[in-house]
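Take a look at the structure set out below.
A single protein chain has been omitted; all remaining protein chains appear in their positions.
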Amino acid sequence: MNEQQLHDKLRATGLGGIGELESSARDPFVVVEASVLLEVMAFLRDDSETAMEMLHNVTAVQRETGFDVVYHLCSYSRHHSLTLKVIVAQPEGEAGDWEPAVPSVASVYPSANWHEREQWDLLGVRFNDHPDFRRIILPEEWIGHPLRKDYVYPSTFGEIPLELDAIPLYERDENDPPKPSEPRPAGTPLTQPPSEYSTRPDAGGRAPAPEKKGES
Amino acid sequence: MGSVREYFSNIANGLGSTAKGMAITLRHFTSEPIITVQYPKESLPIPPTYRGMHILEQEKCIDCHLCAKACPVDCIEIESVKHGRVLEWKKFSIDYKKCIFCEFCIPPCPVDCIHMTTEFALATDNADGMVEDMLTWTGLRPEDQAKLEGKASPKKPAAPAPAGGGEGDARSRVAAMLAKRKKEEG
Amino acid sequence: MEALEMYTVDDRSDVYTEELKLNLGPQHPSTHGVLRVELSMDGEIITASRCDIGYLHRCAEKIGENVTYLQYTPYTDRMDYLASMNNNLAWSLTVEKLLGVEAPERAQWLRMICAELNRIASHLIAFGTYGIDIGANTPFFYAFRERESIMALLERPSGARMLYNYIQPGGLRRDVDENWVTDVLAFCDDFEKRWAEYNTLLSNNRIFIGRTANIGVIPQDVVYACGATGPVMRGSGIKWDLRRDVPYLKPYEEVDFDVPVGEGTHGTLGDCWDRYWVRMREMMESIRIIRQGCAALPGGEVMEKVMKKMYKTPLTPEAGEAYMRCENPRGELGFYVVAEGGTSPIRCRARAPSFCNLSLLDSLLPGTMIADAVAIIGSLDIVLGEVDR
Partner (left out) sequence: MGLLNNTLPDNKLVGAVDTAVGWGRKSSVWPMTFGIACCAIEMMAVFAATFDLDRFGAGIPRATPRQSDLIIVPGTVNAKMAVRVRRLYDQMAEPRYVIAMGACVCGGGPYVKWGYNTVKGVHKIIPVDIFVPGCPPRPEALMDGILKLREKIGREAVFARRNEANTQMNAKYDAVS
């Protein structure tokens, strides 16, 4: 089945909160309300025609208006795949450390377990009713979620120096401990480029202006 | 009784298959060519496309910083002063603590002045010794100096780039550079 | 689990065993990197296990959001460092999908040959290190000898031994030299003889079979539930290969090859030996693909003309998103890229096959002996660079 047929099939179930098939992007996707996510997943897995045996990937994407949580499902017996999306809009007046929450699908697809833990670890998206909800990659004591756009790069982790020009552990003077460095502004990388030329001006990702070259 | 037989046949099987493997090893020991490379005396053949240490043809370089811009890790540092078309060089260094030898600095160069050589042995015991200076001279060359001071007309470029492909030239320069490095070391 | 009950629920009440917490890794020769597994032991039986990963987390996704599309290619090399060519291929295909371009025909065929060569190199490492895990040191040296030949072949066009950065969005960085195809074919002939020796050395060794058969059995429903792919999936008898079922390169539609699956040769379907044997047979299938690829290699350009300027001006795809799956030696690598204009994506997610395969481990280990744990970890063939990214 192609995506259109899968979408029609989903619509025919009578579940509310299933959006249109968006084909504006390269891969078409279906936007689903968080409230019916588990039902939709269970239907797609159990129906003999859709037969989505595997949840291939779970991704959270931070956008300016909130977070998208993207689920890639695929069927190995029917050779088709579908992308589902849950959009969590950022409420008005919420600060940068706002944590969106979506229901965990680990009860339907156990493979979501690690994926969801990773998204929590790196992006700070909560998955409600997750069986084992803790950080997976970074240490438990880590502060912040590094893939956020406003993440503040740390200069140390405990005693471990993370900066390029840090004093080595074994050369430190116990009587004169190194001063904690100034907190860098959010989003600033750990090392500054050596000269104004050697970094791309729009490396932040969002600025669309293409680069003008003096030479060409 | 059957289990005892099975036990011993298992042992016999294990020994038998080990002996088969040993026979292969023995065959390789006697009849296969030796593949060990005696490193300090010889080395594996390195293709000319190998991405090793960089080399800069300084007289060709026009200080456009395109290589530094293309670098994903910002390991190239360039500093120079432009006097018209004459360049006063201060710095062109590559930090091998950061360089990942991806070769992205080579294709953007409009005058084809930066190349990668097959030199790979960069081991050092100095934590700050991995920043390699690519310049063969710093400041102005004597003839440029004279021209600038005498206010000579900047019609001619100070260092005319050698015509044709500079490939052979770059290679010979690599040889000279390596010889220089070797001399400094020992 | 039978063994577990036999030992824990026993009537020898005078034999008192205490639960022992054992840390396997992160520095351990048989964990294939810096994996840490917290094991609860009852005597020699594992009662519970908990994986702890993240000792090789290298911020790849954050970097992807900050460098340009082209500059990210070397970072994909460093995810699954045993199969850099396949990772480059997956990333390039994702960017090409986002841009809506396609590589020239010669580039596609060369991509396939290089990717298959790298698949053999990767499986050779799996073969050699699995031997060491089980206690056979010799296969390691044989595997590395053949791997050196592949390194030498791939070094010629790409310029590096391991992290090639050769396949790039739009094609290949440079064409291969004129003798390359002949040398690849000569390697194929040589490798077939070596492969037979490997089987005598390890695959059919009685002790090796005893250590791996009927150990770490993964049923098919667990494979689907945990999202395992690649040889782990095929070892359980599921005949699925993206190269055959969803061909992501045109040449894969034209070449003829089989998809080896586990058959339960030495007992249960889906045990360690089946997974190992799937890898061994995949090497021979790769040789078949390479032979056909070399025979049918067309001429022409290897890089799309419009893409050549990406070295000077960064690529700026339109807003959109693309998800691309590729069959890597360890399973299906998926790149999910979200672009909003600009020279960098706003999200760059890598769905790593080893990450999903490793999530099986916690359910596999309880009930087995500690020595089998090593065999099971080895049979999953994980690369920690890819698990943690």
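Order of writing sets the labels: A, B and C. Residues in every chain begin at 1.
Operating definition for what follows: contacts are C-beta pairs under 8 Å (C-beta built on N, C-alpha and C of every residue); 3 or more make two chains touch, one makes a residue touch a chain.
Owing to the predicted nature of the structure, the values given are computational and were not obtained by experimental measurement.
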Chains in view touching the one left out: A, B, C
Given C:29, C:219 or C:298, the residue that touches the chain left out of view is C:29
Any idea which of A:93, A:168 or A:185 touches the chain not displayed? A:168
Take the complete complex as the reference. Which residues in chain A touch the chain that isn't displayed? 138-139, 146, 151, 153-154, 157-164, 166-174, 177, 189-191, 193
Logged for chain B, residues touching the omitted partner chain are 35-40, 43-44, 72-74, 95-101, 120-127, 129-130
Footprint of the hidden chain on chain C, which residues? 26-27, 29, 33-34, 54-59, 62-63, 66-67, 74-75, 78, 81-82, 125, 140-141, 144-145, 147-148, 161-163, 384-385
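In this text, only the chains that are shown with their structure count from here on.
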In whole angstrom, how far does the Cα centroid of chain A sit from the Cα centroid of chain B? 38
Just give me the whole-number Å value for how far the CA centre of chain A lies from that of chain C. 24
Chain A touches at least 2 other chains through residues 200, 213
Shared-contact residues (touching 2 or more other chains) in chain B: 66
Residue numbers of chain A touching chain C in their complex, please. 24-27, 29, 53-57, 59, 61-63, 70, 72, 74, 76, 79, 83, 109-111, 113-114, 118, 122, 136-139, 146-147, 189, 200, 202-208, 210-211, 213, 216
Would you pull the chain C residues touching chain A in the complex into a rising list? 53-54, 57, 59, 61-62, 65-68, 97-98, 100, 224-227, 238, 240, 245-246, 312-314, 316, 320-323, 325, 332, 334, 336, 338, 340-347, 349, 351, 355-356, 359, 388
In the complex, chain C touches chain B at residues 67, 70-75, 138, 145, 148, 152, 155-160, 163, 165, 173-174, 197, 200-202, 204-207, 210, 311-312
